[in-house]
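After the structure tokens below, expect a handful of questions from me.
One protein chain omitted, others in place.
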Amino acid sequence: MSDQPIIRQLKEGDAFQGFLLAQEAAYKVSAKGSEYLELKLADASGDLKAFLWDVRAVEGDMDAIRADVFLRVKGSVTSYNGRMQLKLDKARFAADVEVGDFSAFFPVSARPVPEMLAEMDGILLSVRDPWISRLLTALFLEDRDLRAAFALAPAAKSMHHAYLGGLLEHTLSILGMAERACGHYGALNRDLVVAGVFLHDVGKTAELSYQRSIGYTDAGNLVGHIALEAEWISRAVGNIPGFPEELRLQILHIVLSHHGRLEFGSPVLPKTPEALLVHYLDDLDGKLEVMFRAVKEEGGGGSWSPYNRALERMIYRVRWPKV
Amino acid sequence: MSDQPIIRQLKEGDAFQGFLLAQEAAYKVSAKGSEYLELKLADASGDLKAFLWDVRAVEGDMDAIRADVFLRVKGSVTSYNGRMQLKLDKARFAADVEVGDFSAFFPVSARPVPEMLAEMDGILLSVRDPWISRLLTALFLEDRDLRAAFALAPAAKSMHHAYLGGLLEHTLSILGMAERACGHYGALNRDLVVAGVFLHDVGKTAELSYQRSIGYTDAGNLVGHIALEAEWISRAVGNIPGFPEELRLQILHIVLSHHGRLEFGSPVLPKTPEALLVHYLDDLDGKLEVMFRAVKEEGGGGSWSPYNRALERMIYRVRWPKV
Amino acid sequence: MSDQPIIRQLKEGDAFQGFLLAQEAAYKVSAKGSEYLELKLADASGDLKAFLWDVRAVEGDMDAIRADVFLRVKGSVTSYNGRMQLKLDKARFAADVEVGDFSAFFPVSARPVPEMLAEMDGILLSVRDPWISRLLTALFLEDRDLRAAFALAPAAKSMHHAYLGGLLEHTLSILGMAERACGHYGALNRDLVVAGVFLHDVGKTAELSYQRSIGYTDAGNLVGHIALEAEWISRAVGNIPGFPEELRLQILHIVLSHHGRLEFGSPVLPKTPEALLVHYLDDLDGKLEVMFRAVKEEGGGGSWSPYNRALERMIYRVRWPKV
Amino acid sequence: MSDQPIIRQLKEGDAFQGFLLAQEAAYKVSAKGSEYLELKLADASGDLKAFLWDVRAVEGDMDAIRADVFLRVKGSVTSYNGRMQLKLDKARFAADVEVGDFSAFFPVSARPVPEMLAEMDGILLSVRDPWISRLLTALFLEDRDLRAAFALAPAAKSMHHAYLGGLLEHTLSILGMAERACGHYGALNRDLVVAGVFLHDVGKTAELSYQRSIGYTDAGNLVGHIALEAEWISRAVGNIPGFPEELRLQILHIVLSHHGRLEFGSPVLPKTPEALLVHYLDDLDGKLEVMFRAVKEEGGGGSWSPYNRALERMIYRVRWPKV
Amino acid sequence: MSDQPIIRQLKEGDAFQGFLLAQEAAYKVSAKGSEYLELKLADASGDLKAFLWDVRAVEGDMDAIRADVFLRVKGSVTSYNGRMQLKLDKARFAADVEVGDFSAFFPVSARPVPEMLAEMDGILLSVRDPWISRLLTALFLEDRDLRAAFALAPAAKSMHHAYLGGLLEHTLSILGMAERACGHYGALNRDLVVAGVFLHDVGKTAELSYQRSIGYTDAGNLVGHIALEAEWISRAVGNIPGFPEELRLQILHIVLSHHGRLEFGSPVLPKTPEALLVHYLDDLDGKLEVMFRAVKEEGGGGSWSPYNRALERMIYRVRWPKV
Partner (left out) sequence: MSDQPIIRQLKEGDAFQGFLLAQEAAYKVSAKGSEYLELKLADASGDLKAFLWDVRAVEGDMDAIRADVFLRVKGSVTSYNGRMQLKLDKARFAADVEVGDFSAFFPVSARPVPEMLAEMDGILLSVRDPWISRLLTALFLEDRDLRAAFALAPAAKSMHHAYLGGLLEHTLSILGMAERACGHYGALNRDLVVAGVFLHDVGKTAELSYQRSIGYTDAGNLVGHIALEAEWISRAVGNIPGFPEELRLQILHIVLSHHGRLEFGSPVLPKTPEALLVHYLDDLDGKLEVMFRAVKEEGGGGSWSPYNRALERMIYRVRWPKV
């Protein structure tokens, strides 16, 4: 989509031609009895409603137009009541290969992936415990598929960091805090904490599907990311001759217990200081991300965000200024 | 302990000489200031309090006498207030090798283990799905260590079937009900159910320690039986080339969800009919075992059992007679 | 409605004339300001939206057209966006007597009622305990009103078996499993279990209203089916001279405790093996019915059912094939 | 026990001869190996520990001496560390007929029963609704057994008003508040409220056993007082020809819902103003009785009562004085 | 709005000209693509939908027309499907000063405020404890701002007494019951109870905003009414030299604990009889108000109210008539 305009910059009266992702698509019938096509179209910068009032203007297979496919559309921007819409003259299904670079169509992390990968590699190199180093190296440096998926996946379906690259961004943020916490609480085993943070959500790469919209895979629904990553850890450990069973148990324990409570899906409670720390820092990082986003976003009433379902409360947006 | 009397048959005035398991052992001081040894001694038939009023009669290392070791004792049965006690003349630590057959000292299943193994093998042979058959065969027929442990382990620390052989007895009982349920609900996949039942608690063999008294292992406390068996299944599946991923997920799902609710330690809820069935039959079988045992046991007030902590209620023992 | 077409078989362009049940009915105003009638019309085979665009075409009393009455309508089948609708030319209220056989208009059990009644009678005859036999006979064979209601009622408002005949179908299914369970757990009193299953939901005949749509009666909302059936049992027992009080208590206990937990509306917990069994088999049967229906039904995304409110989860529809 | 001293007035050095209720009784063995009898003996004024140091001084059947029987004892009052004890010279089992007036041995309401019955009858006569009047008359005036039991029973096993006459005292106290509440909230139906209060705990007469110590009957454990009283109401209503079904449902609803929440054993929630009021006044009266008793009783630390299990908190005993 | 018609008395065909409060306001686009204004307009007697089909008829700033402002409108009453609507010819924003008496536009207590204030003052004068009297006098008689706010505020955002004057009406109603309760339970300190009732919700005057629609203030969301009133009490006490600390704690305790449970926002549980009473009477009064209102209001199905979110149940509206 090299030269098409991006949604956030459209103004009333602009013409538009290009590819957009159909997040929603439905054929409806107007009160007058005529059929029309109602769409929600998106690129990475935003989304807007679009209407094709005469379905005969659909080119090609009408049924191919549905949620989570790309469309090629042509139309112009109109504005009703302050909200912009696209009034379409034409629309057709577009195959993925036509579209090229997908990343232009999905919300992504504000941090560039290469920068984040470099930071991750630096942390991996800083691990001094040889067994932990070999385990993390096997998974995050040598397993190219996992590394690629880890750099792409979101951290959650909707709760927090729900965008491409979100898993890596979230993991790095916890690692930063974990480093600081290990400086403060000197009795913590820093390399064990680092292992726990790296591994605690790695199963999200298989729990979630995130090629078009973020959802759960069958394995995600049937097994869940916690059991998936426990399996991967044990398999990787099995490929490292002599890996200490004690260490394997300690790492598995951090991963299995990181949701902190049974009713949140952890089959065991955190029973070591490292497991407790990883649980708290993970939980804190996710909730702070939600709060900071709520402070910045529009909507809601004045100084309060709309009711936030992830936190089950409204967020207070007024910031007491720093001196 | 070939020829020593068993505890349940002792009468007041009997002499006793032989080996007994010390379930509790403590040196105490009487009101007069003299030290004595207070014990709870057991064989498989029961237990009774024992006292050695003069600790100078302890032979050998006094500190070796502690909970979960065997003792060689000599004394006589006395009775106070209707309860029998052993008044000891002598006591000494006894090494395991002296004792010989341990099974005489622990509560065991009422069903002979060979009979149960034969029944198990019959069910294994009845599985027609080739992949399921190979998976179960690898674990329960070919893995001699697991097979041996599976025949020895209790089903729980204290909640139900808390005796040697209890895991196998519990598993077979559920299998019996599962067979019947599959006859009734024709849409169920019987072989999948059989796999789920066989595997749902197999991790107890490593979660629990049960050489002397039943407790939790480190792996049991840190990882838990559900994650342990998920790991074993994936490893065994990895050794069967071509094993279908769909089937692996379905089996893992039954195992991971079999506690039925997140707050009971299952990281996912049962989402297939087979998973739902295994959860219900497992739960029912454990609770019925508790109830039938409570109906039979002594103690409590008349028609009611003592308060049962596993079920959080008293059990009504009056049985309406069958016609 | 002997010769009118059934909804499931209608095709676009078909003319339709006949009786249909109005599940929803509302006069609305179009964007152009004209009033129209929007309906949801149903027979036992399904339902579809219907519109009468000119309310002057309503014959007779406009206010008589409301939810849960029959209408006589005439129109033709149109199709918008793949969904069929009825475009009506005429509509009028129809009295019940015009309609004749109601069963053509409501969802009913897939099993014929006479077949189910015969199965029920066979089970009643198999009870050997004379007191239980007399109690069940009095209620299910001799009380013609209750027998008729028991054959007609649904098992629930919406959770499971929510169709005419559902209560009988659900009861028979549990009885089948109960018979098997009593074969497996030999210590259970089979006749007591049979009594418990027969009686556990009989109060639904008065808790629910199910002449048109399924809802709660005043007695259902104020008293609930559990208290209703406890009352009926005591009254029936009062008419059997010499009925043992012990047996009355045991039966009442099964009925009162069959929801298994206080927070689900049982005033006591199951404290006998028979009460525990009835609770589990009832719960299992209802949930399996929901699951099997979800596996079969349309809607939702691919291998997963839509979110199911009764089970608070999505159901996995992929079935591992039997060999 | 006309002329024997009462426990609360005993002083060190007093001789004692007479009947006492054995609340606890156990044969024990001293550190010196001799058997003795340890008792907790009570009359209505209090209880104290008693010891018979030589069991050969027990007259008659030693095994007859157990909890909840009367004993005839002779001994003298000694004092250890500020607490009085009975040092017994003799003790023997005493049949109930020897003892005569039981009420001297159990905690009873501070209000005389005849006075309470007179107050109750006055309230019964004030009911103007003819149907409610006939129902209450049938149960509380004409059913002599129920009337007698209602005057004798405690209100609970241990939570509140746990003494003979406590049920009547509790009921009258709620009635007093209910009268006031109906004066305040004019829309309430006072006679319906009165019926609800009278009936809400009447089943306690059969749920609890209270001849010697307070416990649960089999019916209490299996069925519970709520279902018992629902049954009694329906039976009594069945004996009043023409009793309105609407009124029967409203009364049953108050009784069934009076615990206020499902998890507290009510199968339905209060859905009428009268049911809501009865729930609140019942709950309030029970908890206030607990608080006022805690304020008055000894024990605990200074201004705070010991931890109260019924209320799950300590009670503050400091009273701000009235002006 | 001296002479304009009130909404509840409008009939089809009536012309309307005057001020109304816009509870909802949105510019929308019709199926034909033209923009219109959809409103919900209210005065104290009720509300109704209104449409201005041609937005060019809006006078002045279109963006000034939004929720919670007054409008000056002109139009006529039409009726669609039994519901009245306003078809507007003109609409414009109206400044508050134009409108005059706000009370004509909001739901208010059925009791006149002066009458309620007089009743309140009478109760204040009846307090005999000098310290309590001075505290309440300082807050409710001498603090004119608080007194004015106390007379204006609603008791809650939506749960109960959600109208202007509701806080005062609710407080007086509890005071009436409290007076009666202190007559019944003689050990209660009446003046302490009166203080607790007066103060328990006084913080709602600052927790809620209620100039236009009822909502939460920032302080309400960040601090809550319980902490606000604790602060006010301590400040007022600080201005009364010699005020006893014991009394301050007892009053604070009633206020802090009056929600009765931690999960309802009370940081401490009621631990004195007075605190327990205030909690129960407050809770009862709020819930009874909800019930009596539900009994009177329209909507829902026949004898049952619609599902009530505050009480999480439907209310039974059938009243058994008083004799």
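Going in written order, the chains are labelled A, B, C, D and E, and every chain counts its residues from 1.
Going forward, contacts are C-beta pairs under 8 Å (C-beta built on N, C-alpha and C of every residue); 3 or more make two chains touch, one makes a residue touch a chain.
Small disclaimer: the values here were computed from a predicted structure and weren't measured.
Hidden chain, full complex: it touches shown chains A, B, D, E. Among A:Arg92, A:Arg111 or A:Arg313, the one in contact with the hidden chain is A:Arg313.
Within the set E:Thr205, E:Ser266 or E:Asn308, the residue that contacts the chain not displayed is E:Ser266. The chain not displayed touches chain E at residues 218-219, 221-224, 226-227, 230-231, 234-235, 238, 249-250, 252-253, 256, 262-268, 271.
Panel shows chain B; residues 26-29, 31-32, 35, 215, 218, 221-222 of it touch the chain omitted from the view. Where chain D meets the missing chain, the touching residues are 30-32, 80-82, 301, 303-304, 314, 316, 318.
By our rule, only the chains that are shown with their structure count from here on.
By the residue-number overlap criterion, the interface of chain A with chain E counts as different, with under half of its numbers used by both chains. Relative orientation of chain C and chain E, expressed as the C-alpha superposition rotation angle, is 120° to the nearest 5. Interface comparison, D-E against A-B: more C-beta pairs in contact at D-E. Averaged Cα coordinates give chain B a centre that lies 44 Å from the centre of chain C. With touch defined as above, residues shared between interfaces to two or more other chains in chain A number as follows: 31-32, 218, 221-222.
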